[in-house]
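Coming up: chain A.
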Amino acid sequence: MTADHITRAPVTGSHAATAIELANVSRWYGNVVAVNDITMTIGPGVTGLLGPNGAGKSTLLHLIAGFLAPSRGRVTVGGRPSWRNPEIYRKVGLVPERDSVYAFLTGEEFVRATAGLHRLADVGGATRRAIAIVDMADAQNRRISTYSKGMRQRIKVAAALVHDPDVLLLDEPFNGMDPRQRLHMMDLLTKLGAEGRTILLSSHILEEVEQLADTIQVIVSGRLAASGDFRAIRRLMTSRPHVFLVRSSDDRRLGSALIGRPAVTGVELTGGGLQVRAGDFGAFSRELAGLAREHGIRLRELLPEDESLESVFAYLVES
Partner candidate 1 sequence: MSGQPSSLTAAPLREPERRGAAVIETTALTKRYPGPVTALDELTVTVAPGITGLVGANGAGKSTLIKILLGLLQPTGGRAMVLGADCARDGERIRSLTGYMPEHDCLPPDVTATEFVTHLGRMSGLPPTAAKERAAESLRHVGLYEERYRQIGTYSTGMKQRVKLAQALVGDPRLLLLDEPTVGLDPAGRNAMLELIARVGAEFGMSIVVASHLLGEIERICDHLVAIEAGRLLRADTITSMTRASQVLLIEVDEGADQLLAELARRGLQARPYERAVLVGLDGDETYDAVRDAVADLGLPLNRLEQRRRRVEELFRDEVPEASGVG
Partner candidate 2 sequence: MSAEAGVIHDIGYRRYTGRRLGRAQILRALYGHSLRSAFGLGRGAKAKIVPVIAFVVMCLPAIANAVAVANGNARIVPYDTYTFQLRVVVMIIFVAAQAPELVSRDLRSHVLPLYFCRPMRRLDYPAAKLAAFMTACLLIIEIPLLLLYVGTVAQLHGGSAIWGQTKALIPGLLVGLMWAVLLAAIGLALASLSGRRAYATGAIAIYFFLTWILAGILITVTQRNVVRAVVVHPPKGVGPPPGAPPGGPPGTFIAREVTQVPTTAAHLSGLVSPFTTLDGVRQWLGGTSPGPLPGVGGYGALYGAMFLVLLAVCLAGLAARYRKAGGL
C-alpha cells in the first residue's frame, strides 16, 4: 500500500533544528540491559521508533526526556545533556504510554497546571492553544475520569505541547483512539514535523508509522537494528530476494520467461498470481516491462510483497 494521504511537506519552519543524539548509550537495571550501546541521531521531522515488546523503546524515550540517566554513554538534546538538566523540560514534551493524568482534574485544569509548571508567561493563552490543537475544546471542562481512552491521549498530547517544545516524544500515542481521532492526530503530527520539530514516535501500528515517518529506528533487544528510510533498508538486505506478485494476461508464460533471466531466482504460480523472487531487484524491475512486451503479455498488476514497513520490520526482528 503506498502512503497516500499524508503528504510529507518539506521540513521548513520556525523551530530550531534540535537534534537528539545518543552516543554509545546503555542503560541497565541490575542484570537486565534495557538499552545496549545505542548510537543514533534523530533530526527534525517525524521519526518512528519500532521494536518488539520489551525491546527498550520506552526506556529510550525516558532517557531522551531526561527522566532516566544512562548507565553509560551520553544523551543530548540540542547539544545539551538530557539528564539533570531542567532546561531540557522546556524543549521536550513527552507523551508517555501509561495513564499518568490526574483523573479528578478537568482537561483544562490539567493542561493549565502543566503550563504553570513550565512557568510560561501566558498560561491561559498557551492552555487554550494547546487544547485547540488537539481539538478538545468541547470537553475541556469535564473531568478526565469521564474521558474515553482516546480523549485522554489527546489531552496528554495537549499537555506535552503546551510549552511549544522543539522535541516531542510519543509512546504509543494512538492507543485507544478511534479512526477519526487517529487521522486527526496523524495530520497534527505531520504538521508539527513540517514545522521543523523533532518528533519521535513509538508505535506498534506499522501502517500508521509508514504513513507518518520519514525515517525509522528499529530496536531489537536493546540494540539498534536499523535506521533510515525503510525502503532503503529493504534494499540493503541483498541476501533476501525481493518478492513481487505479478498478474498478467498469461502468468505461466510470463513465469517461464522470467525464470530464464539471471535477476530472477524463483517463480511460483499461486492462486493470486505469479509470485516472483528477484535476487537482483534493480535488473528485474528494468526488464519486466520489456520482457512482457516481447512475449505479447499484458501486465495488469505488479505489487512488491515485502517492501512494506511490516515486512521490513519482520525481517529485522527475525534475523
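Inclusion criterion for the candidates: all candidates are chains of the complex that A comes from, given by their letters.
The rule we apply is simple: a residue touches a chain if its C-beta (ideal position, glycine included) is under 8 Å from a C-beta of that chain, and two chains touch if they have at least 3 such contacts; residues count from 1.
Quick caveat: nothing in here was measured; it's all calculated off a predicted structure.
For chain A, the touching partner in this complex, chosen from 1 or 2, is 1. Contacts from chain A toward candidate 1 in the complex involve residues 1-5, 7, 50-53, 148-151, 174-180, 182-183, 204-207, 282, 285-286, 288-290, 292-293, 298-304, 310, 313-314, 317.
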